[in-house]
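What follows is a single structure, and I will ask about it in a moment.
All protein chains but one are shown in place.
Moving on to chain A:
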Amino acid sequence: MKKRDAAGAEAAGSARRRGQGELEAQVLAAVRAAGGPVTAGLVRERLGGGLAYTTVITILTRLHAKGAVARERAGRSFEWTAVADEAGLAALRMRRVLDGEGDREAVLTRFFTTLQASDERLLRDLLARAGEDGEDGEDEGDGADGERHGTGED
């Protein structure tokens, strides 16, 4: 058992070099294509059998940790169900990058940065000046805005 884990870790290691992201997407696609709960063995078959069983398990577990697949115990093993599609998986992974890196702003130039309460008021004034071209620009409720001002300034 221990030996198999080591082999799985090794296979996952080489898979990481090949492109961990692609592999995850492939496994997710296989689970999705199954249409319902599938065992890891079936997923492996659907993938063409090029991967070791333990590698498939490793990747499924990783997908589970990211929230892209759900699993249910069936006897001694798990059955896996897809929760997200490929774009959803990308979003979950991107979210982990964004939430995990405190200084990511410096690397991934962002469209806007977080506002302070005083900035917010100034910005609203500016936008009002920019004009809304007669469209429904103020559809978000004023009440909610007032509350946010209140909490932001404490």
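A few remarks follow.
In this section, contacts are C-beta pairs under 8 Å (C-beta built on N, C-alpha and C of every residue); 3 or more make two chains touch, one makes a residue touch a chain; residues count from 1.
Quick note on the criterion: contacts and distances are computed from a predicted model.
Among the names given as "Dipeptide transport system permease protein DppB", "Branched chain amino acid ABC transporter substrate-binding protein", "Membrane protein" or "Sarcosine oxidase subunit alpha", UniProt records the absent chain under the name "Membrane protein". Touch with the chain that is not drawn comes from one residue among A:V31, A:V56, A:V69 or A:L89, which is A:L89. Contact between chain A and the absent chain runs through residues 19-22, 24-26, 28-29, 84, 86-91, 93-99, 101-116, 118-120, 122-124, 126-127, 129-132, 135, 144, 148.
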